[in-house]
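To start, I am sharing the structure in question, which I have written as structure tokens.
In this view, the complex is presented without one of its protein chains, the others remaining in place.
Chain naming follows the written order as A, B and C, and within any one chain the residues start at number 1.
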Amino acid sequence: MDRLKVNIGNLEFKNPVTTASGTFGYGTEYADFIDLNRLGGIFVKGTTLEPRQGNDYPRMTETPSGMLNSVGLQNKGVYYFAEHIYPTIKDYNTHIIVNVSGSTVEDYVKCTERLIDLDKVSAIELNISCPNIKEGGMAFGTSCVSAAQVTRAVRKVYPKTLIVKLSPNVTDITDIARAVEDEGADSVSLVNTFLGMAIDAETKRPKLSTVTGGLSGPCIKPIALRMVWQVYNTVKIPVIGMGGISNAADAIEFMLAGATAIQIGTYNFIDPAVSIKVIDGIVDYMDRHNIKLVSEIIGKLII
Amino acid sequence: MDRLKVNIGNLEFKNPVTTASGTFGYGTEYADFIDLNRLGGIFVKGTTLEPRQGNDYPRMTETPSGMLNSVGLQNKGVYYFAEHIYPTIKDYNTHIIVNVSGSTVEDYVKCTERLIDLDKVSAIELNISCPNIKEGGMAFGTSCVSAAQVTRAVRKVYPKTLIVKLSPNVTDITDIARAVEDEGADSVSLVNTFLGMAIDAETKRPKLSTVTGGLSGPCIKPIALRMVWQVYNTVKIPVIGMGGISNAADAIEFMLAGATAIQIGTYNFIDPAVSIKVIDGIVDYMDRHNIKLVSEIIGKLII
Amino acid sequence: MKVLDFIVCSNEQLNYQNNLIKVTPADNELLPDMHPGQFVQILVHNSPKVFLRRPISINFVNKKKNEMWLLIQRVGEGTRKICETPAGKTLNLIFPLGNSFTIPQVNGNFLLVGGGVGTAPMLFLGKKLNEKGFSPDFLLGGRSERDILQLNDFEKLGTVYCTTEDGSFGEKGFVIHHSVLQNKKYDFVYTCGPKPMMVAVAKYAHENNIGCEASLENLMACGFGACLCCVEKTTKGNLCSCTEGPVFNINELAWID
Partner (left out) sequence: MKVLDFIVCSNEQLNYQNNLIKVTPADNELLPDMHPGQFVQILVHNSPKVFLRRPISINFVNKKKNEMWLLIQRVGEGTRKICETPAGKTLNLIFPLGNSFTIPQVNGNFLLVGGGVGTAPMLFLGKKLNEKGFSPDFLLGGRSERDILQLNDFEKLGTVYCTTEDGSFGEKGFVIHHSVLQNKKYDFVYTCGPKPMMVAVAKYAHENNIGCEASLENLMACGFGACLCCVEKTTKGNLCSCTEGPVFNINELAWID
């Protein structure tokens, strides 16, 4: 299956199909449904320096063709991850990428430092775009200055592949992409969730304990696709695209728009085997269109 | 039906349900389906100083729970409107609000000037958020400076109710809202469409002639609702909310979040009578919840 | 124009991809006058993927039975869902929409050219011409024999010529290559079908100085003139194909240079 290979920085991915942070646990949650070794990579759960309990219930509500969540980065912290979770997942034959989140630049740096020595953590994805935590989070991703600042600090300590995950809640996402590229990011991934809100008219109350939450799923695909295309046309580093992907055609659209790899998030909840179906569907598309290498699709939108 | 009255600036609306610019023609397109006189108001088609042919076909594509359009403000210009269209609609017993669009500040001002004398045009809605024209349009709505500039210029010449329609394609919509409030806008309406994109994987081509277009429909509702709530908590002038409203519950959610009135856009295409159903549904809601005046709902989200 | 629930009287699968659905107003309201070329917008209410209504031509109107026929090709989720509606269930339609084909005042040689499901409005048009006392010719094209639809119905209204791409029925090739176009002189041509076919027919008509109307299938959001999404570039500028069409005289279109 060499024809599916793509490169992100120094890393070679066996195929462009990966799963999005916060929607795929540590992979093991899906082991009953699919062969995890077939995935291009797994972006594991948002991980912070200290353990976090996350936000109060209710944390989720359904929306037209999507959902809002306000999980708020519930996780046991990077030390627990390194000591207890990493050993159980390190032997999967796929890239494990840790989604690093934090409230201060120092948090990001310290969290990253704990990951450097984990051989099988091939890369980190810097989450500067989480809309569901009070301090930091998305705030880092909505200004060039702070996005650059946190990227710079982490870049200094992290020698492996550094992916920065961008927030779509901005006027011009290309500005932020350029800022983190300038600080040495090896790749940008986009998009994280859109800040949204839902109200129960009958109770007159917000449907989420946090009032606002992050919107994901097919509903956001048109906006995400536009942003991937804009960023692809702006930066030189590879782009990892996501936002509402639910089938192979969606994945190919993101690649045509410029994504070197894609992540599948929310749709895993509806079909836990969607990632494998997307891989198979991409091969089928390549066969039908006489495309030898998947990399030939990247950015090949005809305008 | 006095209990449904709401006020926007000096204007009294018989009820909070109006129809969104560009989705309702001049109202007459819907005359077969509904009694236009029952509407709170009609925001007519985006109108520019000079006639515009709009963008090339294809201008539309369906998306999950929504659609993308790139009509590009096709219209016959404000002079044609004033002379030929206005006379045919002026006798409707509802507010006619003209959506004023342009590429330069001067365009906006001149277009507005032609409307001042039209007695039955009760207000204008300054469209600083159209994503589908090359120059101006959305660019005005994505920076505080230019949003303020065009508002100031129009405010200077326009004595009646001035509503400014905001773009959601910004990092912080409250900044823009505050900027136009400071320049004397009587109200803000939000949101216009989100900049999005769609690709046909089989042909490898964009689905719109313009590559990108504006996303509307239920898919955007959670983001629009969040923005209305943020803006309501920021400015003192009344907020007109829209984005994906398809039934009375949606309308009430926007009002609970702080909207004094609402606009219905895309859903008119699916159900041309939806606006009337929303009015009836609001009355029903008020009866069920023992609410005397519709204004009692505004901003009454319980947190 | 109205929004109305219709009851599906019958839903017949004609072949591997086409259904003929006959509907009547759910409340027994009498169908208004409708004209060939006009269409309806059908609500698809049971699909997570379909948001907008789907435009479908009026295939035939049976005044006596107060029935309207819709001939539908299943090309995607929307048409598939519509075709899954069993007899007895309802379909919500906005109708009648659009302009219509010009009905000539004096007799002549009329040719109605339909390709694929583009034959749909031609049956209704043929019937109207018949009622005027005219006997039109029909030229129907399909990929294969099974794609030629409603042949019996057409044969009642005039002379029918066919082409199939695989030669399994009628002459082999595209409609534009049918010998009748060489052998007979027509006064007016009507066409509906895939764009390349209609362009070819338009060119034929243009070269032979024959009047010609084509019914377009532009993508539509509303169907009744409110969204301006369905425009066709014409000599009069961008016109809405849902209100100023779907039928256009080819001289108005920017198809032939």
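In this section, a contact is a pair of C-beta atoms (placed from the backbone, for glycine too) under 8 Å apart; a residue touches a chain by one contact, two chains touch by 3 or more.
Keep in mind that what you see is a predicted model, and the values were worked out from it rather than measured.
The absent chain, not drawn in this view, touches the displayed chains A, C throughout the complex.
Across A:12, A:56 or A:202, the residue that sits in touch with the chain not pictured is A:56.
For the options A:64, A:258 or A:281, the residue in contact with the chain missing from this view is A:64. Of the options C:48, C:88 or C:108, the residue whose C-beta touches the omitted chain is C:48. Across A:29, A:106 or A:284, the single residue that touches the chain missing here is A:29. Although one chain is not drawn, its touching partners on chain C can still be listed: residues 45-48, 50-51.
Mapped onto chain A, the footprint of the missing chain covers residues 22-25, 29-30, 32-33, 53-54, 56-67, 69, 71, 74, 217-218, 266, 268-273.
Here, only the chains that are shown with their structure count from here on.
Touching chain A and chain C at once are the following chains: B. The distance from the centre of chain A to the centre of chain C, each centre being the mean of the chain's C-alpha atoms, comes to 47 Å. Spacing of chain A relative to chain B, judged by their CA centroids, is 34 angstrom. If each chain is reduced to the centroid of its CA atoms, chain B and chain C end up 36 Å from each other. Shared contact sites, meaning residues of chain A that touch two or more other chains, fall at 65. Annotation for chain C: residues 48 touch two or more other chains.
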